[in-house]
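Note that one protein chain of the assembly has been removed; the remaining protein chains are unaltered in position.
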Amino acid sequence: MLGSFALRRLFPPSRAPTTSPVEYMVRSHRLRWPELLPWVVVIACYQGFPSYLALGSQVMIMVLFALSLDLIMGYAGIVTLGHAAFFGVGAYSAGLLAVHGWGEPISALAVAAVVAGLLGIVTGAVILRTHGLTLLMLTLAVVSMLSEAANKAGSITGGADGLQGITLSPLLGLFRFDMFGRTAYIYCAVVLLLAWAFMRVLVHSPFGRSLTGVRENLPRMHAIGAPVHRRLVTAYAISAALAGVAGALQAQTTQFVGLNVISFDLSGAVLIMLILGGVGRLYGAFIGAPIYLIAQDMLSRLDPVYWFFWVGLLLVVVVLFARGGILGLFDALRRRIVR
Amino acid sequence: MRRIGSFLGTLTVAASMLAWTPSHAAQTVKVGVILSFSGQGAASVEQMDRAIRLYMKTHEKELGDIKLELIRRDDTGPNPDLARRLAQELITREKVDLLTGFFFTPNINAVAPLANEAKIPVVIMNAATSSTVRLSPYLARTSLTQWQQSYPLGQWAAKQGIQRAYTAVTDYAPGHDAEQAFSRGFTEAGGKIVGSVRMPLKTPDFTPFLQRIKDEKPEALFIFVPGAKDATAVMKVYSELGLAAAGVRLVAAGDCVPDDELPNMGDVPTNVITMGFYSSAGKRPQNEAFVASWKSEYGKDAVPSPFALGAWDGMAAIFHVVKQQNGKIDPERTMQLLKGWRNDDSPRGPVMIDPETRDVVQNMYVRRLERVDGKLANVEIETIPMVKDPWPQFNPPK
Partner (left out) sequence: MDQYVPAAVSILFHGLAYAMILYVISVGLSVTMGLMGFANLAHGVFAMAGGYLTVSFMNPLGLDFVSALVVAVLAVAAISVVLERFLYVRLYEASEIEQVLFTIGLIFMAIAVAKFIWGPLPQHLPLPGVLHSQIEMMGRSFPTYRAFIIVIGMLIAFGLWAGIERTSFGARIRASVDNRRMARSVGIDTDRLFTFTFALGSGLAAFGGGVGAEIMAIHPGYPVEHLVYFLIVVAVGGMGSVRGPFVAALLLGVSDTACKYLLPELGAFFIYVALFAALLWRPAGLFGRA
C-alpha cells in the first residue's frame, strides 16, 4: 500500500502507464552524455589502477554518502551536522548482522537501509519543524547522543575498540571478498549505480521538484497547500536510508566498524566533500568526494602532519573564488565559453 | 666470416655478462609504519616518531648491506577503515615485509585479519588492549597492556595498607580495562573499592568528578586518563582542589604523568604514586645514555616519554629479525624470532616478547612524583620484575 502510494508520487498516472523504469528515467530528464562520465571513470579505474581498488571503493562509498546528503541539503535546503548518525547506524546494523551469523551481504544492506530510514523518520518528525541554527544544533545533538550511546554499549558495539569478526558469505554465492578488493569495488560500484539512478528519478519527479520549492520559497509552498513537513520528513528518511546503505557498504568492505562511523567528524567531512563539489546538482558528490579523499591521500603522504593546512586553504580558496563548488566553476566557465 | 662470428660471439658474451649482475646487491626490507601523525594522538605519536628516527640514526650501521626502508602512512586518528586501507595498500602495492606502528587499538584490530590473510608480521608499538594480540598469530607487541600496568598497582596499593579506594577512569575501552585491572588487583589483595566513576571522553573540566571524590573521602584514588593534555588537566585539578591535603592519596596509572608533560603540571603535590614501565628519570646506565642522546638530538628541554619506548623497542625487535634473517623476511621465521626475543639493554630495563602470547613482558616500576633539580620527575622507588599480562589467565582462549 505504501509502495503504490510512493509509486504514484514518483510516476504520476498522467504519463503513459506502460513505461518501463529505464525509459522513464531517460525520458523524464534526458540523459545527457556527460552524465555517463563517472561510470566510464569507474570502469577505467578498475582496469587501470588495480592496486588502488581499496581507495576506489572508499571513494564510491563516500560518493553515495554525499549523494544522500545532497538530497536534503541541496534539494531541500536542510543543513545538517548529524548525517553520520545514519551512516553509523547502517554500519552497525550490517556489522552486527554479520557478527551474529547473518553473512549474506545484500539483505544486510536492505536491513541497514530500513533501520536508518526509520531513525530518519523518527528524528526528522521531531526536529524538522525548526530551521537554521536551531535545526543545525539539533542534528548535532542527535549524532552526539548516538555516538555516546555506541561508546557506552561497548558489549554490543565493541565500543572504542571496534566491532570485529565481520565475515561475509560470498556475494550472490559466487564472489568472495578478496584481499585485493576486487569484489568489494564492483559491489560498491553496482550499489552506487542503482542509488544514483534512483536519486536521478527522484529529483526530477514531482516530489523532487516540490523539495526545490520548499528550499526556494517556503511561504509560497505553504500557501499552495503543499504538505511541507511531510515532504521534508519523507526526504529526510530517504536520505537517511541511502546514508545507511553507504555505512553498511563500509562495514562490509572493511569488515570492521569503529566509533568514527557515527561521529561529528565524519558529518563534517562529508559536508565538506559535498560543498566542495557543488550542492544541489546531483553530481557535486561525484566530484567533491574523490577530490577530497585523493587530496587527503596525497597531501598526507607528502607531509602527514600538516595536510590540515592545505585542505583548509583549499576550502577557503574554493569558497572565495569558486562559489557553488567546483561544478559552479564549470558552469561559470561554460557560460563564458558559450558567450 | 670468422671475424663477424667472433665479433658476434664477443658481443653475446659481453651482453650476457651485463645481464648477469652479481647477487651482492643490497637487500632492502620494507616496513610500513602506520601511525596517527595528525589528529588525535598526534602529540604522543611525535614522541614515537622521534624514537624511530633516533633508533635508525644510531643503529643503522648494524644492518651493514641491508637497507631498511620505512614507509610512513598517517591514519589521522582512531579511523580503523583508513588504517585498514593503508595497510592493504602497503601490502599489495608497496609490498612491505613487515608492518608496525598502531597507536589506536581499533586501527590494529581492523588490520589484524588482513595481516593474517597476507601473512605479514606486525610489531605493535603502542595499542594497549590485551585481547588484540589474540586476533592473529602474526601480531607481537612491544609497548604495554593496561592490565599489565594497573593490576600490580592494585595489589601494591592494598599491600601498603590502603583499604578503601575509589577509581576514576575515562569512559572508553582502555579506561574500562584499567578500572577492571586495578579493582581486581586491589580487591584480591584485600582492599575494598568504595566507588567508581567513568568520565566522558570529551570532558573539558574534571573538577566536578574530583570534587565528589574529595567529598566521599576514600583513602586513595586510582586515575586513568589517556595521557597528553588530559593528564595535565586532571593533575592540575587534583592539586587545585587540595585532595592530597584532604587525605586522598593518588595511586594512578603511568599514563597520568607522561614525562614530557611534567613541566606543564605546575605545582602538583609530590607523593603522588604511579605505576609505569618507563620513567625518564630511571637510574640505569642504558637509560641515562638514551636520555642524553635524546636531548642532544632534540634539544636540551626535550624529554622522552613511555610512548617513545614502545617505538624504540619495536625498532629493536625489527632490527633483530632483519639481521637474523639477513634481509630476507620469512613470516613464520620472523614470528619464531620474535617469540622469546629479549632486549636487556633497553632504556626501560629488560623487555621480552612472551613466546606463548606474543605480548610484552617487562618490569613495572612503582614511582613517586618528586622534585629533582627543581623539576618534577617520576622517581622509581620499587620494581616488580618481568610482569606478564595477567589478562590471558583470567580470560583463557575459548
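Per-chain numbering from 1; labels A and B assigned in written order.
We take it that a contact is a pair of C-beta atoms (placed from the backbone, for glycine too) under 8 Å apart; a residue touches a chain by one contact, two chains touch by 3 or more.
Note that the coordinates shown come from a computational prediction; the quantities given were computed from them, not determined experimentally.
Asker: Of B:Tyr55, B:Phe209 or B:Trp294, which one is in contact with the hidden chain?
Answerer: From the options B:Tyr55, B:Phe209 or B:Trp294, the contact with the absent chain belongs to B:Phe209.
Asker: Quick one: which of B:Val29, B:Ile91 or B:Met199 touches the chain that's been left out?
Answerer: Once the missing chain is taken into account, the touching residue is B:Met199.
Asker: Would you mind spotting which of B:Gly64, B:Gly247, B:Gly266 or B:Gly340 touches the chain that isn't drawn?
Answerer: B:Gly266
Asker: For subunit B, which positions touch the chain that isn't shown here?
Answerer: On the side of subunit B, residues 40, 42-43, 46, 171, 197-205, 207-209, 211-212, 215, 228-229, 232-233, 236, 240-242, 260-261, 263-267 touch the unshown chain.
Asker: Write the list of subunit A residues that the hidden chain touches.
Answerer: 73, 79, 126-127, 129-130, 132-134, 136-138, 140-142, 144-145, 148-149, 264, 268, 271-272, 275-276, 279, 305-306, 308-309, 311-316, 318-320, 323
We take it that only the chains that are shown with their structure count from here on.
Asker: Would you pull the subunit B residues touching subunit A in the complex into a rising list?
Answerer: Spelled out, the residues of subunit B in touch with subunit A are 37-38, 42, 72-74, 76-81, 84-85, 88-89, 91-93, 105-107, 109-110, 112-114, 117-118, 129, 131, 135, 171-174, 176, 200-201.
Asker: Which of the residues in subunit A come into contact with subunit B in the complex?
Answerer: Where subunit A meets subunit B, its residues are 51-52, 54-55, 58, 148, 151-152, 154, 159-162, 164, 179-181, 250, 254-261, 300-301, 304-308.
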